[in-house]
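What follows is a single structure, and I will ask about it in a moment.
Only a single protein chain was left out; the remaining protein chains are all shown in position.
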Amino acid sequence: MRTNGILRVIARFLIPLIMLFALYIQFHGEYSPGGGFQAGVVFAAAWILFALIYGLDAALEVIPERAQFVLACLGVLLYCFVGLLGVILGGRFLDFYPLLDSPHAAQQTGIVAVEFGVGVTVAACAMLFFTFFARRKRELDAAQAGDGD
Amino acid sequence: MAWLGHFNYWVVVILMMIGFYAVIARGNMVKKIMGLNLFQTSVFIMFISAGKIIGGSTPVLREGVTVYSNPLPHVLILTAIVVGVATTAVGLALAVRILEAYGTIEDDELIDPAEQSPDETQPGMSSGKGDSSA
Partner (left out) sequence: MTVAVAVVRVRDLFSAAMLFAIYSLLSAGLFAVLDAGDVALTEAAVGAGISTILFLAVLTLAGREERPARGKNRLALAVVVVTGACLIYAAGDLPDFGEADNPVQVHVAPYYIEQTYADMGIPNMVAAVLAGYRSIDTMGEAFVILTAGLGVVALLSVPPRRRRRGQKPTKSEDDS
């Protein structure tokens, strides 16, 4: 699809907007419907659109598979770290009150951090799904062709 | 009218049964996984419709709204949707591996390979799935 002019122009216009919208949903999850899951999926959708139009190899240069894997684990680790931070600072696991002084600010900070961790994990995992499924066809053809079928 | 109040549950049950039929009556694995997703979505509709209050509105605090719909089913269903896509992804990965190991994702061909000709597992007809052009 790289050669299709209309798709390229539209994609070049839309992909940054979609990523920006994903960040908007992520951080405005407290004030309007949104939050971590939606933002992660929309961000992954932007990356998948890039992969569909410019090819999987180009997309894997932007966010390589190793990075997707590491980000997925880091998101969950961030979540657990915030929880343990509550324990270290004197409360219970995932208790947000000990994090800051004012209870409202502490809860909001905790919620933003936790949702960010979830968003990163969901985005990375959705990208991982697409990467592995989309490569399978190529590997299958290579396996069959390489043995003179 | 007592029956009109249960209309949403009927819709849910009908969708659920359509998904259930796809899972048990269709042989193709991708179709079965689609049926499973239909089933899941019908359960989501049931929970969300159970949490709605007529005259209420979206559970985001704002000016001018007095009655809010119940936020608790929304939370449960958010989790359920994401878990559903995780299950679908793993199911499809399994289907891909089955396809590569056996050459087909139709389960009647998987159960009874002995129905095929005895010295090869893939006669030409049923191998039209992935190897030859569809």
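The first chain written gets the first letter, and so on, giving A and B; residue counts start at 1 in each chain.
Keep this in mind: contacts are C-beta pairs under 8 Å (C-beta built on N, C-alpha and C of every residue); 3 or more make two chains touch, one makes a residue touch a chain.
Note that this is a predicted model, so its numbers are computed, not measured.
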{"item": "Subunit B, residues in touch with the chain not shown (by the definition above)", "value": "2, 5-11, 13-22, 24-28, 30-31, 33-35, 37-38, 41, 44-45, 48-62, 67-75, 77-79, 81-90, 92-97, 99-103, 105-106, 108-109, 120-122, 126-131, 134"}
{"item": "Absent chain, residues of subunit A that touch it", "value": "25, 29-38, 41-42, 44-45, 48, 69, 72-73, 75-76, 79-80, 83, 93-94, 96, 103-105, 107-108, 110-111, 114-115, 117-118, 121-122, 124-126, 128-130, 132-137, 139-140, 143-144, 146-147, 149"}
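As a working rule, only the chains that are shown with their structure count from here on.
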{"item": "Gap in Å, rounded to a whole number, between the CA centres of subunit B and subunit A", "value": "24"}
{"item": "For the subunit A and subunit B complex, residues of the former touching the latter", "value": "31-33, 35, 37, 122, 125, 129, 132-133, 136, 140"}
{"item": "Residue ranges of subunit B in contact with subunit A within the complex", "value": "58, 60, 78, 81-82, 86, 89, 92-93, 96, 100"}
